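A short worksheet on the structure shown next.
One protein chain omitted, others in place.
Moving on, here comes subunit A:
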Amino acid sequence: AAAMTMNADLRKERAAATFQPLLLTHILDGGPERTRRRKEIEALVLNDPDFQHEDLNFLSRSQRYEQAIRKSSLMVMKLREYGIADPEEIFWFKSFVHRGRPEPLDLHLGMFLPTLLTQATPEQQDRFFMPAWNLEIIGTYAQTEMGHGTHLRGLETTATYDPATQEFILNSPTVTSIKWWPGGLGKTSNHAIVLAQLYTQGQCKGLHAFIVPIRQLGTHEPLPGITVGDIGPKFGYDEMDNGYLKMDNFRIPRENMLMKYAQVEPDGTYVKPLSDKLTYGTMVFIRSIIVGESARSLSRACTIAIRYSAVRHQSELKPGEPEPQILDYQTQQYKLFPLLATAYAFHFVGAYIKHTYHRISGDINEGDLSELPELHALTAGLKAFTSWTVNAGIEECRMACGGHGYSRCSGIPDIYVTFTPSCTYEGENTVMMLQTARFLVKSYTQVNSGQQVTGTVSYLNDLSRQRIQPQHVAARTVTVRINDPVSLVEAYKARAAWLVEAAAKNLQAELNHRKSKEDAWNRTSVDLVRASEAHCHYVVVKLFAAKLPEVSNAAVRAVLTDLCLLYALFGISKNTGDFLQAGILTSAQITQVNQHVKELLAVIRPNAVALVDSFDFHDVHLGSVLGRYDGNVYENMFEWAKKSPLNKTEVHESFHKHLKPMQAKL
């Protein structure tokens, strides 16, 4: 389509905003300089003809894989050409090139190389790192098996040491032990870091990592003893060749075990690693990335749904007047604005965890591991809490776009299918919540035995103080001012404390009834997950509220305060049962909360488009006809549809093959 002017509705919306979106963008990026640099890198990619291609929606999976490989190889080359080396800048470059989608070299760049750096000996680094850096070796990280995911100890692949030849013999002894899912394994990689149960001198020494060549350098054919391939079509991840790997008596030299920590000596003697706590650090890092990714994915979906809702007119609000923008309907605002507030909340949470990770990594290098357990528990829970919320939120955004949201041209289906596996990978969410719960229960037990706890769980210290007073429900009541974020943090705190205590007491009651600890834990797990969710919810509200005083511009602070209040109050209105049952709020207060939520919707309405503009997604990155910055939706839907593969010829070949012969016979 020819250049078009901006849709009048969107122009009006932008003019009516009470704050400058750019100032908010700076906050989200971490300063004006970061924004400038991000846009500079964005321009490098967008202006590069090498990175342009047909709309991926019209390509088959094989074609999409091919495009991704093409772009990935160019990307690696150009990153080095431009001298971009800062991890965050690499991340930006990569996500502009691949438009937020995964790509076949993800595991090579994100897991294979870093694992070599952290777990290989200097000798191994000499052998593998430079070839891998130069992409003569492309590697992946093969951990998950068909039969086991999050529960790592259950993995079945074996690596048996043979001192006679000084080799490890790798085997996939059962169907369930076949490596399954690793990205880039199916077609792209010629090496893999394989996690296997190490057997030496007749004993199992647990999981260890091995560098395994899987394809012949030169021909790329699988090596003898290796069966490797693509696991077939998935919900999303079309660009990624998630693969399977089966090994039959495949031998690798002893020196291919990653031996910076644990070692097997030539005679088969096993040398234990010093500490296993260090692996915590990587997990915290990856989970913190998922929290940030949750915020970004929801921001994209909100951008599309809110812009489209400002462009789409439907039905009538006032008799005789023109059809209103659907964003003027209370029900539409109620669907979208709490999600918008959530996107902001999670953004600040992601930034906080990233920051904390870097701070604590410093401590770890100094040998101080004291904060690690709490951070580990917190990120596990927040990874689950944010990814669950966003998973549902993206779908709500799509549904809020009605029928057109269902078309691939809306871009939301793609955001959803790309995001939804994060509820499973890097730790299945329910399992994550239960890990957090284990920490909460432990902290509760400590408090009960008279110790003080610190950090995000310090609210548990108050429980023992309350218990001195008679057990009236009213004893728990905090005076909640529903217009004050700080006061709402207290309400969430009280709810978390109440649910942690309830879960811990139920667990104790089960323990008193039954023999096994595991059984009691299992019979309390629904309560425990609820407690973890409440804890995470509290942390999110707290971090959002804490952000507000840091914002210097009054107009921006005002609009963020509205969003923070909406986030907190909406969360209460969705969980009224907890607040009522715990006696934190009265029915009358709940009615006020519900009313205030609706008032806030109207307050935020004039800033809605500016608030999504502040996320500053380029149209190419957004990949949505409905969410275009200029709002020219319908014209471009038609242009897009004309390119559909079914429209290649005016009369489809099926007519000649099937319809015509049938009609001739009738």
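Note that in this section contacts are C-beta pairs under 8 Å (C-beta built on N, C-alpha and C of every residue); 3 or more make two chains touch, one makes a residue touch a chain; residues count from 1.
The criterion applied here is as follows: contacts and distances are computed from a predicted model.
Novice: Hey, which one's the missing chain according to UniProt: "ACOX2 oxidase", "Electron transfer flavoprotein-ubiquinone oxidoreductase", "BOS complex subunit TMEM147" or "Transcription initiation factor TFIID subunit 5"?
Specialist: "ACOX2 oxidase"
Novice: Specify the residue from the set A:Q20, A:T35, A:Q263 or A:Q314 that touches the hidden chain.
Specialist: A:Q314
Novice: For the chain left out of this view, which of A:P32, A:G154 or A:G362 touches it?
Specialist: For the chain that is not drawn, the touching residue is A:G154.
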